[in-house]
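Written out below as structure tokens is the structure these notes cover.
Just one protein chain is left out here, and the rest sit where they should.
Coming up: subunit A.
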Amino acid sequence: MARGISPTRKIGMTVLAWAVGFLIFFPILWTVLTSFKTELDAIAIPPKFLVFDWTTENYAAIQEQRNYFSFLMNSIYLSLGSTALGLLIAIPAAWAMAFSPTKRTKDVLLWMLSTKMMPAVGALVPITILFRNFGLLDSRIGLIVILCLINLPIIVWMLYTYFKEIPGEILEAARMDGASLVKEITQVLTPMALPGIASTILLNVILAWNEAFWTLLLTTTNAAPLSAFIASFSSPQGNFYAKLSAASTLAIAPILIIGWFSQKQLVRGLTFGAVK
């Protein structure tokens, strides 16, 4: 690949790549910087980039007002729980659609995706009433189910694409050797599709972590995750950008760190086929 590219072009491309990367990263950087400013510095015009009185008072104020860790624990429960539940349903579903498709399989896949097209607010009142009747309002288990259902179409689609790339003959061979259905899925299919499953898990954890409609509207205190934590620092009257930035920084930090460490797997899972 590198052959035939002149050094100047290579430098140019590198600079461009860094520039684009910086551009994408800039809003996050700005949020982090703002979180260390005073409220007055946060709104200063012209904006202050690095030269300002660095302060950690926003973090102290936030910790004083709310218990970050209870929100964090809820975020962890909800994103891991909904992803685990989703995989439990999606792996068999994707297996069935990939290896024993019927003539309606494509329609089913499209129909599943179509549920993502309805604005969530359209289902707000029915879901709230269901939750109220089942006593699920402000419960982690209720939200895990909802988040799982929201992300299920994406999990199934992703897994379906990965499974499709595994030759059916391998599974057939396993079957010829006397493997049961459970063994076929757990010992043959899953290990081969592991990179794909890993990136599906990661993407779903991120999606569930960032979900901010149902997590705000179906929780009060017990099940409220970090999205509710951030929302609580926006103020109708008075300056709040610095504190809001500090809250955002705290909320995105865990997922950013996980993403950073697992980016190799994520990129490999998204770009490579399952058995390459």
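Convention: a contact is a pair of C-beta atoms (placed from the backbone, for glycine too) under 8 Å apart; a residue touches a chain by one contact, two chains touch by 3 or more; residues count from 1.
What we mean here is this: contacts and distances are computed from a predicted model.
Of the names listed as "Cation:proton antiporter", "Sugar ABC transporter substrate-binding protein", "SDR family oxidoreductase" or "CDC27 family protein", the one that matches the UniProt record for the absent chain is "Sugar ABC transporter substrate-binding protein".
When the omitted chain is restored, the residue from A:T128, A:T161 or A:N210 that touches it is A:T128. Set against the missing chain, the residues A:I5, A:L40 or A:A253 yield one that touches it, A:L40. Of the residues in subunit A, those that touch the hidden partner chain are 39-40, 43-45, 65-66, 124-125, 128-129, 131-132, 137-138, 216-217, 220-221, 224, 228, 231-240.
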